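Heads up, one of the protein chains got dropped from this complex, but the rest are sitting where they should.
The first chain written gets the first letter, and so on, giving A, B and C; residue counts start at 1 in each chain.
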C-alpha cells in the first residue's frame, strides 16, 4: 500500500486527478471503474475541463462498480445518474465509452470485464462503517464476485437510500448490485481516497487494523497496487509516519 | 482462478513445469519463490535436466517463502536444504541466483523483494489443514507480511518438525519464518498445486468455500492471477465442472 | 533479446511448447498469433495432445498474422488452412477462439487487436531472405501496420506461392495480407524460432547485424521481450557465446 497524505481536500483531489489522467493517456484501451458520491465531487470538477473535447481520451472505458435501481423509473439507477451528473455528461463522454452495470446484466459483469482485459484501475471511497462499493459490513463475503444485495428486509438501509431518490421510499428497490471483494481485487490498480475528520477512525481501522469481513474495506490491504490518498483530517488518527 | 485438472501426478507435474519454464525463458529478470516438500518432487525431476547447463536461465532468481532454522547447525535451514537437494544442487543453480530467507534477514524480506521488482511467481502446495507457506490455521492473520512464528509453546508443531531433522527435537527451533498472506498476495502470479486423495477435502474447502483465516489458503482465491493445478484425486470432491 | 540454443529440432520444439503452454495457462484472456509453415510442425505435434480436450485453454484466442487467399476458393486462405491442418483441427480448437485475418478484414486488424487488449505473444519463423510474417525484403517499410502486398507484377513470388496451391498459378492472388513491423512490435512478447543449417546465415545477419529494411526481421532486435530459439545448426554461424 502506498500512503499519500495531502494537506486538504483540494490537493487530495488534484493528486487523484493526476493518477487518473496519467493512466488515461496511455496508448491502449483503459478500463476504469470510478466512484459516485461526495468524495469525488472536486475531483470531477478538476477533470471535466481536462477531458471534455479531447479525442485522445476516447480509449477510456468507464464502468460502475455498483448500482441501485430506481423503482418505477426508466434509465440509469442512482449510481450512474450521479456519475452522469458529475462527470460523464459535463465531460461529454460518448455513450460507447460507458458500460453500465445494472439489474439486467450484473450476472455477466465479471465475465464481460475479463473479456475486455480487466479493469486497469478502480477508484473508490470508504464509508464510515467500512463499506466499499456496495460491500456492507454484515453482508459481505470476501469471496464474493459481483452479486445482488437483498435489502427487502433491511428497513434502515432502505431509508438511507430513500434520501437519494427524493425521500420517496417507494422508489427504493429490494435489491441492489455490487462488485464483490473478489471482483475488486482482480483490478490491476486500486485507488482509495478519503477526506475529513469523520473518516479518520475507519481509515485507521480498515488500512492499519485487522483484515476482517466486519470491516469490508480491510481486504484491500492485500491488493499489490493500492494507493490510499487522504487529507490530513482523514489521516489524523494514524500514528506518526 | 484458473482450475487445471490433470489425470495424474505425472501430468500435473509436467503442466506445472511448463508454466515455470515458460516464464523463466522471458527476456528479463524473473523472481521465483518455489516450494519444498513432497508435492514438487516429480516437478523438480522434470526440471533439472531442462535447466542444468543452460545459461539462458541465469536471469532467474530464486527465493524461499519460509524457513525453519536447524538449531546448532550452520548453513541452510530445513526449507533451503530441501530445495537444494531436490533442485538447486542437481540443476547447478549459481549462488548468485539464490536469495535465502532465514533468521538473519526475514525482517527485510518484503523490502528486498520490492526493491528487486517483486516476485513474478510463487509456487505453493497446500497442507491438509489449509496452511500455505508457513501460514498455519490458528496463527495466521491475513494482514501479515513476512513474520516469525513462535512455536516455543507448541509441542505438536515441534514434534512434527522434528521428523525433518532426524527426529531430534533439540534441533527444532523456537520460531520459524514465513512470508505472510499480504506478502504472498503481492506476487504477480500464484500457482498452487496438489495431488492425492488426502488433499481433496481441503482443496474444496480452501478454493470453493469461505475466505477465512481458519483456512489460510482460502485468501488465495482473491489473487487476480491464481492457477490451481490438481490431479483427479485431489479434485475428486469438486462438483462436476 | 534472450538467446536459447537447443541441441536439436526436437528440443527446440519442446522449449517453444513450454513457452506457449505456460502463457496459455494464465488466468486471463490470452491472445496469440502463431505461425504456419514447416518450422512449427513438431511444435504442434507436441501441443495437440496437451491442448485437445482441455477446457482450461478456452481463454486462448488465436490470430494469424498473414494470409494468402486462394483465388476461386471459399473458406480459409493458405495460412489458416495450414494452421487448421497442423493444429486447430486436431486440437479441437473452438471456432469462437479463432480470429482469422483475411481479405475482408485486414484493414481493421490493428484496431480489433487493440480493442481485444493486444497480442500477448507472436510466434514467428524467419525466411532465408530475412522475411518475417509477410514482410519481404524490398517491399517492407518498418513503419507499416497491417497491409496488403501487391504481387500482381511479381512473377517469381507468384510462382513460389503456386507450390502451396497444387502448383496452380491461377489460384495465386494478386495481393496478400500481413501484419507490418509496427503491428508486430506492439505485441507484449515475441518468440522467433529457427532450425537447420540453411537458416544459420540469416539468423546471424538478422539478429546480430545491422537493423535495416533490407533484412526485415532485423527490426525485431528492438523489441523489449524477444526470445530467439535455435537448434545448434541454425546457431552455427554465431560467434562463441
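Everything below uses one rule, namely that contacts are C-beta pairs under 8 Å (C-beta built on N, C-alpha and C of every residue); 3 or more make two chains touch, one makes a residue touch a chain.
Since this is a predicted model, take the numbers as computed values, not measurements.
Novice: List the neighbours, among the chains on screen, of the chain that has been left out.
Specialist: By the stated touch criterion, the chain not on view contacts A, B, C.
Novice: From the listed residues B:90, B:118 or B:209, report the one that touches the chain absent from this view.
Specialist: B:118
Novice: For the chain left off this view, which of C:71, C:111, C:163 or C:210 is in contact with it?
Specialist: C:210
Novice: Have a look at C:161, C:186, C:202 or C:235 and name the one touching the chain we're not showing.
Specialist: Of these options, the touching residue for the absent chain is C:186.
Novice: Need a quick check: the contact residues on chain A for the chain that isn't drawn.
Specialist: 1-5, 15, 17-23, 25-28, 54, 56, 59, 189, 224-227
Novice: Touching residues of chain B against the unshown chain: what are they?
Specialist: Residues touching the hidden chain, for chain B, are 28-29, 114-118.
Novice: Against the chain that's been left off, what residues of chain C make contact? List them.
Specialist: Residues 118, 141-143, 181-182, 185-188, 209-211, 218-219, 221-224 of chain C touch the chain that is not shown.
The rule is simple: only the chains that are shown with their structure count from here on.
Novice: Based on CA centres, what chain would you say lies at the far end from chain C?
Specialist: If we average the C-alpha coordinates per chain, A ends up farthest from chain C.
Novice: Report the most central chain, judged by the distance from each chain's C-alpha mean to the global C-alpha mean.
Specialist: Centroid comparison flags B as closest.
Novice: How many angstrom lie between the CA centroids of chain A and chain C, rounded to a whole number?
Specialist: Spacing between the chain centres: roughly 42 Å.
Novice: Rounded to a whole Å, what is the gap between the Cα centroids of chain B and chain C?
Specialist: Each chain's C-alpha centroid was found; their separation is 37 Å.
Novice: Please set out, as single numbers or ranges, the residues of chain A touching at least two other chains.
Specialist: Touching at least two other chains: 118.
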